[in-house]
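Right, I'll just put the structure down here and ask away after.
Every protein chain of the complex appears in place save one, which is left out.
And now, subunit A:
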Amino acid sequence: MRPFSYTNAKNKEQALQNFTKTSHYLGGGTNLVDLMKEDVERPDQLIEVASLDYKQISKNNEGGYTLGGMLSNSETANHPDIRQNYPLLSMAMLSAATAQIRNMATNAGNLLQRTRCPYFFETSMPCNKREPGSGCGAKDGMNALHAIFGYSEKCIATHPSDMCVALAAMDAKVEVQKTDGSSRTIDFTDFHRLPGNQPEKDNTLEPGELITAIHLDEPKFSDHYYYLKIRERSSYAFALVSVAAGLQIKSGVITKAGLAMGGVAHKPWKFTDVEKYLEGKKPNKVNFKAAAEMAMQDAKPFEGNKYKVEMAKKAIIRALTQAFEREA
């Protein structure tokens, strides 16, 4: 590891004021510290924010709940209010990593996880995300774990989070503190970005902005939900593909649908068109199959990840079916 200074922020102001362009906020450290050991991240200063007082789960004005940014993934996923009102979120979060990592990882930090692309992790390989201008090794190399949607010539990496897939399906919002003391709220689907010409930027945060909360509107998909994660081993593996599916069903008809995928793009991939398509339809095999076909119609896989298209279709159908068949 390279030498760095460490500041334990006692409050929000200290965190924001100490921030410089070579600083990095430190939450649970489950991703950042690994990347520093690998020499991928090289901050001069770490500002610990994990102990800041953003650790509550509280009711908000939209009739929903607000999750503190510094609360651990475990505490969030296992919170009775979250289990009861947002079981899709809970299920997605509990499929991630291991119990030990979930105990350390914060909600804010989960949103800021970096890609698991092997070219990003290995400093001797080309990677535009790690070192802009060095090229993309994955495009003509090993790309089994890479994107089938929304990639660019510069980068074909995927976002690794499970939590974020559920948040995308649920239309969450992210609240951030700016260094000037003001705050702003970002729609979840606008929080992460596509690589375009700047793959080094994973999201739309400005330098120094600190995530303090995630807002969820009124309880959603609490009766019909499923998070399906296809992976190489039963635990402690990132998704090959994952699906967050939520349905609201009234009198045998879908009144609202939430559908997003992980492991397919640079950001959690929300299928807004497919959600609209499903609304007003009956929850049955034919419609679920049509939804899966529609979702994958623009997929453009690489040599190594062709399997993802077929796998994703099957995963969507299965997730929607499981969500529907779940006993209320």
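Convention: a residue touches a chain if its C-beta (ideal position, glycine included) is under 8 Å from a C-beta of that chain, and two chains touch if they have at least 3 such contacts; residues count from 1.
Everything that follows uses one rule, which is that contacts and distances are computed from a predicted model.
According to its UniProt record, the chain left out of view corresponds to "Xanthine dehydrogenase YagR molybdenum-binding subunit" among "Cytochrome c biogenesis protein ResB", "Xanthine dehydrogenase YagR molybdenum-binding subunit", "tRNA threonylcarbamoyladenosine biosynthesis protein TsaE" or "Phenol 2-monooxygenase". Considering A:E48, A:E122, A:E200 or A:D217, the position touching the chain not shown turns out to be A:E122 (whole complex).
Only one residue in the set A:G27, A:G64, A:G109 or A:G137 touches the chain that does not appear here, and it is A:G137.
Taking the whole complex into account, subunit A touches the unshown chain at residues 1-3, 39, 116, 118-119, 121-122, 124-125, 137, 140-142, 144, 228, 230-237, 240, 307-308, 310-311, 314-315, 317-318.
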